[in-house]
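A single protein chain has been omitted; all remaining protein chains appear in their positions.
Now for chain A:
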Amino acid sequence: MGDVFCIIRRDIQLALRRRADVLTVFFFFIVAASLFPLGVGPETKLLRAMGPGVIWVSALLAALLSLSRMFAADYADGTLEQMVLSPRPLALLTLGKALAHWIVTGLPLTLIAPVIGVQYGLSGESLTVLVIALLLGTPVLSLIGGIGAALTLGLRGGGALLALLVLPLYIPVLVFGAGAVEAVSGGLSAEAHFSILGALLLLSLLLAPLATAAALRIALE
């Protein structure tokens, strides 16, 4: 586990030294979520219904935007090769990379989401559910995204290809994440949605690092 923490600390440190990269993703999320009321009109009822979905889709796109950077710098300067060659299990290292990606993008998005939720007129209870759903769901985005980032490493047109590969796999998270908030707004319990999101998180924690490690080995062959 020490390896994981080491990678996380290193990646966060690197991200903090280049704050602009992190902040761009953060502001992209806010701007994207703010565009929808301008596009569909400021009707309160409509916005309240759209809110959870809009926040989730914006979070998905923001996470996608930063994915290609997950391995790119390490690939360019040869660090990634050293990681692959090191005796530590590569899957653990990729787990660290994905968690660091989540701390740098997913976590800030989750923390700012209530503010956007208020703009969309969501109730206090809905906001709580939204935050819990994002806390459970955004790590899955980073974990699955890692597979896509590793598969498209160093390819031309990698960005658009990454979206095509990763977005279909994000759909379950989107459906159940936004569904949790809708369930609460409709007077139902969000528990079932949380269970499924939790299951998705456990499944991706277990399998995504292995797939990412395999993809990295292929990319560096």
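Here is the rule we go by: contacts are C-beta pairs under 8 Å (C-beta built on N, C-alpha and C of every residue); 3 or more make two chains touch, one makes a residue touch a chain; residues count from 1.
Just so we're on the same page, contacts and distances are computed from a predicted model.
Chain not shown in the complex: UniProt lists it as "Heme exporter protein C", one of "Gfo/Idh/MocA family oxidoreductase", "Sugar ABC transporter permease", "succinate dehydrogenase" or "Heme exporter protein C". Taking the complete complex into account, A:I171 is the one of A:C6, A:I171 or A:L188 that touches the chain left out.
From the options A:G39, A:G78 or A:G157, the residue with contact to the unseen chain in the full assembly is A:G157.
Considering A:V4, A:L201 or A:A219, the position touching the chain not shown turns out to be A:A219 (whole complex).
Residues 144, 147, 151-152, 155-158, 161, 164-165, 167-169, 171-172, 211, 214-215, 218-219, 221 are the ones on chain A that touch the missing chain.
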